[in-house]
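Once you've had a glance at the structure underneath, I'll fire off some questions.
Complex shown without one protein chain; remaining protein chains in place.
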Amino acid sequence: MGGYTYNELGAIFAMQGFAGISLFSVLLLMALGLAIIFGQMGVINMAHGEFMAVGAYTTYFLSTLTETYFPGFMPYYFLFAIVLAFFVAGALGYFAEYALIRHLYKRPLDTLLATWGLSLIMQQTFRSVFGAREVSPGLPDWLLGSYQPTEMIDIPLNGMFVLALTGLVTFGVFYLMFKSSWGLHVRATTQNRLMSGAVGINTKKVDRYTFALGCGIAGIAGAAFTTIASTGPTTGTLYIVDTFMVVVFGGAASLLGTIASAFSIAQAQSILEFFISGSMAKVFTLLTLVIILMFKPEGLFASKVRR
Amino acid sequence: MNSMITKGLPSIKLPALKKALSIAAIASACSMALGLSSTVAMAEVNTTGLAVTDTEVTVGILHSLTGTMAISETGAQEAEKLAIKQINESGGILGRQIKIIQEDGASDWPTFAEKSKKLLVKDKVAAVFGAWTSASRKAVLPVFEKENGLLYYPTFYEGLEQSKNVIYTGQEATQQILDGLNWVAKEKKAKTFYLIGSDYIWPRTSMKIARKHIENVLGGKVVGEEYKPLGNTQFGSVINKIRLKKPDVIYAAVVGGSNVAWFKQLKAAGITADKQTLLTISVTEDEVLGIGGENLEGFYSIMKYFQSQDNENNKAFVAAFKEMWGDDSVIGDVTQAAYLGPWLWKAAVEKAGSFDVDKVVAASEEGDIELTTAPEGYVKLHPNHHLWSKARVGKWNKDGQATVVYTSELIEPDPFPAGYQ
Partner (left out) sequence: MSFAYDKLMGGKNGLTGFIILAILILIVFPLLLDSFRLNLVGKYLTYAFAAVSLVLLWGYGGTLSLGQGIFFGLGGYAMAMFLKLEASSPENTAIQSTPGIPDFMDWNQLTELPWFWEPFSSFTFTLVAILVIPALFAYIIGSAMFKRRVGGVYFAIITQVIAVILTVLIVGQQGFTGGINGITDLRTLNGWDITSDSAKNIFYYVNCFLLLGVIIASRYILTSKFGRLLLAMRDKEDRVRFSGYDVANFKIFIFCFAATISAIGGAMFTLQVGFMSPSFVGIVPSIEMVIFAAVGGRMSLIGAVYGTLLINFGKTAFSESFPELWLFLMGGLFIAVVMFFPNGLAGLWQDYGHYITDRFKSVKNLFVKPASATKATTVENS
């Protein structure tokens, strides 16, 4: 590392640290919705990426609307877009659960296939409605550029925004799960569905709202990711494998596991990417995960619940 | 407007007369023995059983309408249809109207091979305009060679290929890259370069050529070379690496959805045009739609064509394109190259006086087919099946259009460049 001052190295170190944390928040936000659904129903929602795309397109739609009719509102529309994305994706999820998923609870592998079918239909819908080309929602200025605490350090504003949003959503999910009576119902249903039904919990309703919540969070993720990545009909497919890995590696039915998993994957990947060039970093990360999973199939945090 | 576009093409003089003649041809096919018109009889124009009648000639368009590549290929097939419509309006080719059979490659290489075989074997098309990615071209190539078809391929690509059955209307890698590098070295006094691309053949080959040129010709230094998997959306670590190396120029060839993520994250990391020169070979007007002009502002692209090019040909082309496909459509380098395909084919067919593939290829290989009406200005077909064309450097503006800041001389295509392999 000749030729660099300590200041420079320190700055790079700080920024690289932030890159890792930022990747962590991205992975966590992606995986949170899926983890809730997986934990509750033991089902991987293959259309998760497409629900994210719903959020992204909602943002795009709102941005075009605002730009045309209320240009003065542009700096603030994005916050509303996130909320709207949550409700649009959540409502779609609610509907999907009602029409599709609830018939398949006894057959998790079939749900995998059915949601894959759903994802194909959603992709083509995006293409028919918004066109095959990628779109770019206009972003407010306060989300562009970087924050410079010192001369040499640039911290991406959108990264900080995603980080804050992830924190908020995670906190919200924990609050819902562990402090609200609804969360109590969810946890009860996860632990023992029959018994929960017997004591008067409407387990079907719990399922439906859990699925809707998971999809809604995917919508938030999609809206947030318009700041860092692309919006197109096949955008969802860019995220699915990473998302699955985070959830499966974290272990079923464990939100803490998901957080730990997102953190370790993000750190491993961002450090590897720094030192290994090319796509080998990706191969190494995934391969390591697969190997660990082979030795510890239940993931980082094993679930001790009875299904 | 049409006459403006066709102006200068060698064999179109009186479209109306020609059409009249071709109608006469149907009316009395036997009188063709007189041989006094330019509309030639079937026996002469088509000896290999292609789908050519006295009034019609069939061609194929083969692009992805579905799948991940649909994003990129839409513009190309729109341009091809525009060119064919204009040719038909001006009287067709050898008195025959062009009929299109369109097939969907579905972003899937065997489908491309399958559909191209269908077009050649079942539909007997006289020419095919299509393919976009290198992989799809490689998949259809054996089919075209075996069935002796003719493909007009529009994308700028890595070179290292020259098939008898393909006319390459985009630039090969050295044509696109070298002059842009010279420009940045001279204009920006650039000495150190950081190369980054998506991990597949086109970026890797282009980077290889760039590296040789930088090291051997410009006397500069490559301080980093990086390839990310296709579809990668996280560039945080790479951006830090670039910061550590402090290159004079970032030289980028990232594609697809990754490209959007790359530029958005670059901007967010504070690496903007006022601090850093960035030269890319993978951004056209089409990509800007997804990336957003504000994320690209001030960065440079090397292409042979930009929509903003200020010449009469281009103004007419852009107007016609927008009239046919809507006012908000944008035109990128490949779209323009695809537009050249049908015109080059027309010129070659008329020169050969026949639709036979062998004769059209032979006419093309004489090296004197030129389009003075090309939107990019002027192109000429080289005997090696590629086009003589210029390289341009465009500086991106916030509105998604580029200002051309440098135009090279006409560059000879060289798909097998000595010293760069």
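The letters A and B name the chains in turn, as written, and every chain counts its residues from 1.
By definition in this document, a residue touches a chain if its C-beta (ideal position, glycine included) is under 8 Å from a C-beta of that chain, and two chains touch if they have at least 3 such contacts.
Just so we're clear, the structure is a prediction, and the values are computed from it rather than from any experiment.
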item	value
Options A:Gln124, A:Thr150 or A:Ser180, residue touching the unrepresented chain	A:Gln124
Which of A:Leu109, A:Ala198 or A:Leu256 contacts the chain that the document leaves out	A:Leu109
Full-complex contact with the absent chain, from B:Lys117, B:Lys164, B:Lys245 or B:Lys395	B:Lys117
Of B:Lys146, B:Lys221, B:Lys246 or B:Lys398, the residue in touch with the unshown chain	B:Lys146
Chain B residues touching the omitted chain (full complex)	65-66, 103-104, 106, 108-111, 113-114, 117-118, 121-122, 133-135, 138-139, 141-142, 146, 160, 199-201, 204-205, 208, 227, 229-230, 416, 421
Residues from chain A at the interface with the omitted partner, ascending	38, 42-44, 100, 103-104, 107-114, 116-124, 127-128, 241, 244-245, 248, 278-280, 282-283, 286-287, 289-290, 293-295, 297
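We adopt the following convention: only the chains that are shown with their structure count from here on.
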item	value
Centre distance in Å when chain A and chain B are each reduced to the mean of their C-alpha atoms	38
Of all residues in chain A, those that touch chain B in their complex	4, 8, 12, 15-16, 18-20, 22-23, 26, 124, 127, 132-136, 138-139, 144-146, 148, 154, 156-159, 225, 227-235, 237-239, 269-271, 273-274, 277-279, 282
Parts of chain B lying in touch with chain A, wherever the complex brings them together	65-68, 70-71, 74, 199, 224-229, 231-234, 236-241, 243-244, 256-261, 264-265, 267-272, 286-287, 289-292, 294
